[in-house]
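Structure provided below as structure tokens; questions to follow.
A single protein chain has been omitted from the complex, and every remaining protein chain is retained in its original position.
Here the chain labels run A and B in written order, and each chain numbers its own residues starting at 1.
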Amino acid sequence: MALSLTVEKLNKSFGVRKVIRELSFTISAPGSLGITGRNGSGKTTLMKMLSQLIPPTGGRVAIRDGDTEIASADCFNYLKMISPEMALYEMLTGYENLKFFSTLAGVRLNQIEQDSLLERVGLSTRGDDLVAAYSSGMKQRLKYAVALLAKPAILLLDEPTSNLDDAGKAIVREIISKQKSEGMLIIATNEAEDLKQVEHVIRLDN
Amino acid sequence: MSSGWTTKALAVLAKDIRTELRTRYSLNALFMFAFTTLVVVSFSLGQLSLGVQVLSALYWIIIFFASMSALSGVFVKEEDAKTAQTLRLFARPSVIYAGKLIYNILLLTILCALLTPLYVAFMNVTVPDWPLFLVVILLGIIGLSGATTIIGAIVAKANVRGALFAVLSFPVLLPLLVAAIGGTDAALVGTGWAGAENHIKLLVAYAVIMITASAVLFDFVWNG
Partner (left out) sequence: MVRKYLQIGLFVLIAGVIYFSFTTPAPQQIIGEASRIFYYHIPMAWLTVVAYAINLIYAIRFLKTRSELDDFRSHWSAELGTMFCVLATISGSLFAKVTWGVYWTWSEPRMLSIFILLLIYGAYLSLRAAIPTPERKGIISATYSIFAFPTVPFFIFIMPRMMQSLHPADSVVDKNLHFTMGGTVLPIFLVSLFSFTVLYFWLLGLGIRLHKVQLARFEEA
């Protein structure tokens, strides 16, 4: 799978306010990209456009497998995103969230695979607890488990280490290094530590 | 592809049922609203009995207002909990619509199952034609859900929610109310299936049209 993500002359305005101006770049798998800029510079907006959640005002975002462009409505099969604006179901347990999202993603997860996912994000003993009872750091980790169960070709991380302690950050680092060597990774953050792990960095401040 | 689709839609349904059983978010609101209205009417009337046509209208007024108080929840709670965005990256809109539609139908069916015996008891209703009575209720529920599920999704994206849901739903629901009240009337008066024929045709046509239109338009609302 020769996956590539191309951004051509991307523009985004909210009414009068122009947030993204004439942005263009390409990234191919395997590869990684960092997006940075001060608060309000449009990082999250850009991430949403890359994941096809919101449409651009001008220009386009194209995800291609080789030469074929993937239709916008099908893109969700190729990418997963973690963002402070995307939550999991608080009235379901960790296991139930995994089961639900894996069914939606068309992925079979037996008990062993679920346990190993939870272990990878450091939540091995908490699978039976309601997410409402999780701390914010644990919720963030579960988001990773859910994002990864579909083995996404493209992984987008908006503020990857928010709410995480050192152990959590170490887990994320492991996930990042695996993803950028096997697929595509895009991170939006201001944390210098996180940006060190990507090949290229785009600043959104100009 | 199609068996995968059904499994996914059922998964959405199961998730909503499971969450509902744990929180009783919608079912409580629905039932308490309907029951309170019924009791208020019954109590206020005292010894007075209502004519058949008023009785059929009353039943659907209660169901309508109860629905207005709770049926938008199925989408509003996803937007408020920020799980809507997560869902958008995991499933096609059609899967989500189907799951939520069936959930609303189920919710209303449970409501009516609980409400109808109470209604018959409190309002002293004699039902000469139970099969017709129940069929009309069921068709009415399907039509009601078919029309309001997508409106719930619309309202979840706006900010006045409660009042807006009723304002948007009412014009769309009027044909359903006309047909459902007419059909219930026929069941209570005893004119039978012949008397209710036009109303039943209307109920079926309405459900088909509304669900089809919703299925086509839902993508725009969900991704808009």
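Heads up, the rule we're going with is that a contact is a pair of C-beta atoms (placed from the backbone, for glycine too) under 8 Å apart; a residue touches a chain by one contact, two chains touch by 3 or more.
The model shown is predicted, which means the values in this text are computed figures rather than measured ones.
K.L.:
For the chain left off this view, which of B:32, B:45 or B:174 is in contact with it?
P.N.:
Within the whole complex, the residue contacting the unshown chain is B:174.
K.L.:
Which residue numbers on chain B touch the omitted chain?
P.N.:
Counting over the whole complex, chain B touches the hidden chain at residues 150-151, 154, 157-160, 164, 167-168, 170-172, 174-175, 178, 198, 202, 209-210, 213-214, 217, 220-221, 224.
K.L.:
For chain A, which residues touch the unseen chain?
P.N.:
Residues 14-16, 55 of chain A touch the chain that is not shown.
To be clear about the criterion, only the chains that are shown with their structure count from here on.
K.L.:
At what distance in angstrom does the C-alpha mean of chain B lie from that of chain A?
P.N.:
Chain A and chain B have C-alpha centres separated by 37 Å.
K.L.:
Under the touch definition given earlier, write down the residues of chain A that touch chain B in their complex.
P.N.:
Those residues of chain A that touch chain B are 51, 53, 73, 76, 79-81, 83, 85-92, 96, 100-101, 103-106, 146, 150.
K.L.:
Would you pull the chain B residues touching chain A in the complex into a rising list?
P.N.:
Residues 4, 7-8, 11-12, 15, 18-19, 22-23, 81-83, 85-92, 95, 219 of chain B touch chain A in their complex.
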